[in-house]
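One chain of protein is taken out of this complex; the other chains stay put.
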Amino acid sequence: MTTVKDMLRTYPGDKGALDGDLLARCIEECDRCARTCTACADACLAEDRVEELAACIRLDLDCADVCDITGRLVARYTPDGADLTRAQVEACALACAACAAECERHAAEHEHCRLCAEACRACEQACNDLLAAGL
Amino acid sequence: MTTVKDMLRTYPGDKGALDGDLLARCIEECDRCARTCTACADACLAEDRVEELAACIRLDLDCADVCDITGRLVARYTPDGADLTRAQVEACALACAACAAECERHAAEHEHCRLCAEACRACEQACNDLLAAGL
Amino acid sequence: MTTVKDMLRTYPGDKGALDGDLLARCIEECDRCARTCTACADACLAEDRVEELAACIRLDLDCADVCDITGRLVARYTPDGADLTRAQVEACALACAACAAECERHAAEHEHCRLCAEACRACEQACNDLLAAGL
Partner (left out) sequence: MTTVKDMLRTYPGDKGALDGDLLARCIEECDRCARTCTACADACLAEDRVEELAACIRLDLDCADVCDITGRLVARYTPDGADLTRAQVEACALACAACAAECERHAAEHEHCRLCAEACRACEQACNDLLAAGL
């Protein structure tokens, strides 16, 4: 089964000195987080007391959208466009942190929020690791 | 690590009689195919004879967009909205088949096209399996 | 201010015999509908009795996603890829019809639903006009 890392290796141009494993992990965590947030928003909408989850749904939607697009930009990363990639990865780390914090408030009651908070924290970490590596 | 299947299991509402494993596999293959097509388009753009790959890039972009959104709709699937989900999954199977056919023409020369064709065929199959199961 | 039609006119390749005005209108209505559905979902989430609007929010999200991507595919339309474009435009007409029907149920009570139903019906019509023109 093809992985993101396999695909990045086939790139014929120059991806610069950034660690390919960190790039691949950031893309993978963005994908996982986007899908988890989409599912969490939908599960929240099916809960009995959805009015208590309105903020959570809104953050899930923001985080899903931001992660989707951040994964695309990181997949197209080249050193030439590093400023934009960096700004987008920073926005993504913020989105993940905000969504995680809200989901953590509901984690004891809703398993989908607990799993979503975990995916958000993992993606936040992958974004921050890429930034720390000099993106 | 949280999987799509874990998330679908936490849904508090009614997903109907469709096999949850088929739903989860369709979402996962849509995600993988979307990311692979994005990376393939970008790798094609970095090839020396990009003019020979223009049709491939266009299909990669269409397929990435369609898979992204199909994954979202399948993640939000409920029996009430089955008509729309089915139409979107049918469009996705078409997108994957078209992109796979074009990538296969370049598979011997470009590894990214070979891997992308594989991901497209796997996603086409997952879509068709879901349709055959009565989506 | 540049319009979609201005952009389509600059395309150096062959868009085939389809009426450019119908293509442009479909893209514009997809854009308008996508944004209106996004705003309607968000307004629904801020209503007091959000639990009555859960189905509406879900359809808003589906419709926004489908319109976004349909606009992209129609913008990249060429006769070669007409099968996929057609399938996607058909799915879009379904998404718009479903979202409009649900929003119309809340139109008397919620102005955002009334406006959203209008945008969905206009986009449904633009999609159907394009299909009727032989897409």
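Structural remarks
Chains: A, B and C, in written order; residue numbering restarts at 1 for each.
Convention: a residue touches a chain if its C-beta (ideal position, glycine included) is under 8 Å from a C-beta of that chain, and two chains touch if they have at least 3 such contacts.
In this text, all values refer to a predicted model and were calculated from it rather than measured experimentally.
Among A:Val4, A:Leu18 or A:Val66, only A:Val66 touches the chain left out of the display.
For the chain missing from the display, the contacting residue among A:Gly16, A:Gly81 or A:Gly134 is A:Gly81, taking the whole complex into account. Across C:Ala55, C:Ala82, C:Leu115 or C:Ala133, the residue that sits in touch with the chain not pictured is C:Leu115. Taking the complete complex into account, residues 55, 58-59, 61-62, 65-66, 68-69, 72-73, 76, 78, 80-81, 83-84, 87-88, 90-91, 94-95, 98 of chain A touch the chain not shown. Contact between chain B and the unshown chain involves residues 41-42, 45-46, 48-51, 54, 57-58, 61. Touching residues on chain C toward the chain that is not drawn are 1-2, 4, 6-8, 10-13, 27, 31-32, 35-36, 38-40, 42-43, 46-48, 64, 68, 71-72, 75-76, 110-112, 115-116, 118-119, 122.
The definition used in the following text is that only the chains that are shown with their structure count from here on.
The rotation relating chain A to chain B, fitted on Cα atoms, amounts to 180°, rounded to the nearest 5. Annotation: 27 Å between the Cα-based centres of chain A and chain C.
Residue positions 42, 46, 48 of chain A are each in touch with at least two other chains.
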